[in-house]
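Below you'll find the structure I mean.
Yeah, one chain of the complex is gone here, protein chain that is, but the others are all in their spots.
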Amino acid sequence: MDYNLKIGGQILPVEADLKDDGTLLARIGEKSFTTRYQIISEKQIHIDVEGIGMNVYLADNDDGKLINIHGTTYLVQDADTLERSGTRKRSSKELPQEITPPMPSVVECIMVAEGDVVEKGQSVIMVSAMKMEVKLQAPFKGKVLKINVAEGDKVMPGQILMDIEREEEDERKTQEEITQEKEKI
Amino acid sequence: MDIIESKIDTNSGDYKKKYSAMESLVADLKKELKKARDERPQKDIDRLAAQGKMPVRKKLDLLLDRNTPFLEIAPLAARGMYDGKVHAAGLVSGIGIVEGREVLVVASDATIKGGAVYPMGVKKNLRCQTICMENRLPMVNLLDSAGAYLPLQSEIFPDIDDGGRIFYNQAVISKMGIPQITAVMGLCTAGGAYVPAMSDEVVHVKGTGAIFLGGPPLVKAATGEEVTADQLGGAEVHCIESGVSDYFAEDDAHAIAIVRKIVGTLPKNEKARLTMREPKAPIYDAKEIYGIVSEDLKIPYDCREVIARIVDGSEFLEFKELYGPTLVCGFAYIHGYPVGILGNNGILFSDSALKATQFIQICDRRKIPLVFLQNINGYIIGRQYERLGITKDGHKMVNAVSTCTVPKFTVIIGASFGAGNYGMCGRAYSPRFLWMWPNAQIGVMGGEQAAGVLITLKNDQNAKAGLPPLTAEEEAFIRMPIAEAAKKEGDAYYSTANIWDDGVIDPVDTRNILGLAISAALNAPIRDDVTGFGIFRM
Partner (left out) sequence: MFEKILIANRGEIVVRIIATCREMGIKTVAVYSDADRSALHVLEADEAVYLGPSAPAESYLNMDKIIAAAKQTGAQAIHPGYGFLAENYLFVQRCKDDGIVFIGPPAQAVRDLGDKTVARQTMINSGVPVIPGMMQAEADPDVLMKEAELIGYPVLIKAAAGGGGKGMRIVHSAGDLREATESASREAKSAFGNGAIYLEKYLHQPRHVEFQILADAHGNVIHLLERECSIQRRHQKIIEETPSTALTPKLREEMGKAAVAAARASNYVNAGTVEFLVDHDGKFYFLEVNTRLQVEHPITEMITGIDLVRQQIEIAAGNPLKFSQADIVGRGHAMECRIYAEDPLSAFLPSPGKIHFLNEPKGPGIRNDSGVYSGYTVPMEYDPILSKLITHAESRQECINRMSRALKDYAVLGVLTPIPFLKDILSSEAFIKGETYTDFIDKHFAEWHPAMEGVDLACIAYIVDTMANHRAKNNFIQTDGESYSPWQTLGNFRP
C-alpha cells in the first residue's frame, strides 16, 4: 500500500508491503527497509529494523498518530487523508450584483441619497413583501448615482432600484482578493 | 465438526508439477490485472491532469476508508474486446468500506477512451446494479464519461438489457430504499445525465462536472446556440439555478470528501442474522491448492482437499457421505459464517443429484448460505441412467437451486459444462456472486466432447448417404476449429471479459473473498415470507 506521510514538516512517500508472517518491506523515499514486527498491545509494538530491535509506543491523536521511539515523540500524519478532511472555504460568496428585489415587494425605506459613497455590503434599500422585510446591499464600494424608485413604490424582480458606480480601486482590490484566495486553496 | 484429514503428499512429483502449473496461471492473472489497472495511454493521463481531474485509483484511495478491503467486480471486463484497450470496460467497480459502511462504488475511468461507455460497460453497470439490489448495498457513482461509444450504439441503446435499463434500475433501487449517491466529476451527457438525476444526492464539481441532455455540439447543431459545457450544465447552473445537483464541490478531492460525509449520514443497516462462530483459519496452507487442482481438467482429485483449505479450522460436517459420492456436501464455517458447501468429485448421477436437492432444502430451511465449488462436466448419460430418471433427478436439483431463498455463492474451480453448470448454480441461477479460478473452463460441453459429437454426427450422415466414415485427417479438420473455439471461448479470461463472472481470482484468496461476499450479502434480509420450491417431479 502507498502512503504519503507527513512528519516533522516534510512529506515522505512510503511504499509498504506488509506480510502476515510478521515482516514489512518498506521503501521510504529512496531507502529500503526490512522490518520484523510484533504487536504487543494496542499502544505498543516491537520492531526490528535491519537487525536493530526497539519498542515503539503509539497513540492516536485527533490529527494523526503520536509515535515515541527512544524517548522522542513524533507526530505522523497521513497526508492524503489530511487533504480530504480540510474544510473548504468557498470562494467569496457573491452578493447579487444588482440592486433588485428577490420577489414582488414594496419599497419601505431608502437608506442612502444620490451622491453618497457606500461600502461593499452596506444596506442601501429596504423592501417588504409577504410580511417580511428584506435589506438589499451594495455589491461593491462605490457612489450612488441614481435612485430609480421612491418609498411606497411597488417593485418587481429584475427591476433595478438603484444605480451604483463602482469605485475603480475596489475593482482592482477585488481581483487581488480573488487571486489570493485561489492561491490559498 | 470433523476436521478434514488431508491426504496430499506435498513432496510428490505430481503435486509439484500441478503446483508450478497453477503458480504460473496465477502469475499470468496478476499480470493481466496489473495491465488492466495500470496500462493507460500517457496522453490521456496528461489530459486528465491538465483538466485538474484526479485519476480514478486515487479517487478510490481517498473515498474508501484507509486500510480496508476492496472487492473489485469484473476487473478484467472487456479484455481483448474492441481494440483491446478498453480495460475493465472503462469502469472501476467494487465493494469497499466508506465511513465504516459497505458500499458499492462505480467509478468511470476517464483515462480509457475519455470514459466512453462501451457495450460491456453497460453490462458491467447493470451487473453492479443487480448486486446492489440483491444485496441491498448503497451505491456510490463517481462519473466522468464522454458518453456512449456511438459506433456501437446498437449494442448500447435499444434492448431490454441495454443502457435504458440502467435508469429503470435506478428508479427501482430508489424505490427499494437503497441510497444512490453520485459525484459528477466530468461530463454526464444525454443518457449519462440521468444517472445523477435518478440518484438520491448529487455532488457536482465546479468547472469540470457538467450535466446536460444535449452537449454543446448538439445544441449548436439543433438551435444554433453557442455555449460552453460549463455554461450549459456546470456546477453553478445546477446547484444554484436548476436544483439538479445538491452539493457544490471545488474539485475532485472536495467532492469525495462530501460524498464521504453523505455516506456518513446513512443509517446503520441491520444485517441478516446468522448464527456465527468465532473465525478460525484453516489448518492447512491455502497455497497447497495449487498442487491439488489441475490445469488439465480431466485429472480428478478429491474436492474435500480444496474444501479443507477454505473453511474455518478445516472443519466440515459431511452430509450423506456414503450416498451419491460424486457430490460432496456438508456444513462448515467460513470466516465465522455458517455455510452449506457443495463440491464435485466426478459427474452427477441420480443419487448425487437427489442428495444435493435434499441438502439445498435443508440449508434453505435453516437459513444457511450455500457455497458451490463447481468442477462439473455434466450429468451421467446413457440408456441405463435415462431409464432410472436422471433427467428428472437433475431437474430436482436445478429446481432446488433456482427456487431456494438463501444467498448462494459460486466459485468455478475447474470445469463448468452443460447442465452441470445449472445444477451447481451457474450464472443463470443468480448466485449473489460468481468467480472463476484461472484454470476454469466453461461451455455447453468440453471441446473434445463437442468435436466427438460432431464427428459422430458426420459419420452417421456419411453412413446414411453411403459415404465412407471420416478419415483421421478429416476428423482432425473438424476437431481443430472446435477445439480452438472451445478453448478460446471457454477459458476463464473469455468468461470474465464477457462478465459471465465477477472476476477471476487467485485460489488462495477464495476464503477471504467468500467471507467478504457473505458479509456483504447479509445486508439483504433472508426472506422467510417466501417459502417452498417449484413442484418436484418425483
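All chains are identified by letter, namely A and B, in their written order; residue positions are counted from 1 within each chain.
Here is the rule we use: a residue touches a chain if its C-beta (ideal position, glycine included) is under 8 Å from a C-beta of that chain, and two chains touch if they have at least 3 such contacts.
In this text the structure is predicted, and so the values were computed from the model without any measurement.
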From B:Arg273, B:Lys298 or B:Arg365, the answer for touching the chain not displayed is B:Arg273
Touch with the missing chain holds, among B:Leu63, B:Ala89, B:Ile289 or B:Leu522, for B:Leu522
Interface residues of chain B toward the undisplayed chain are 65-72, 97, 99-102, 268-274, 276, 278-279, 335-336, 503, 505-506, 509, 512-513, 515-516, 519-520, 522
Touch rule applied to chain A and the missing chain gives residues 1, 3, 5, 7-8, 10, 12, 14, 16, 18, 24, 26, 28, 31, 33, 35, 37, 39, 42-45, 47, 49, 54, 56-61, 65-74, 76
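Here, only the chains that are shown with their structure count from here on.
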Per the C-alpha centroid definition, the whole-Å distance linking chain A and chain B comes out as 41
Listed in rising order, the residues of chain A that touch chain B in the complex are 1, 78, 80-81, 83-85, 88, 90-91, 185
The chain B residues in contact with chain A across the complex are 61-62, 66-67, 248, 250, 253-254, 256-257, 260
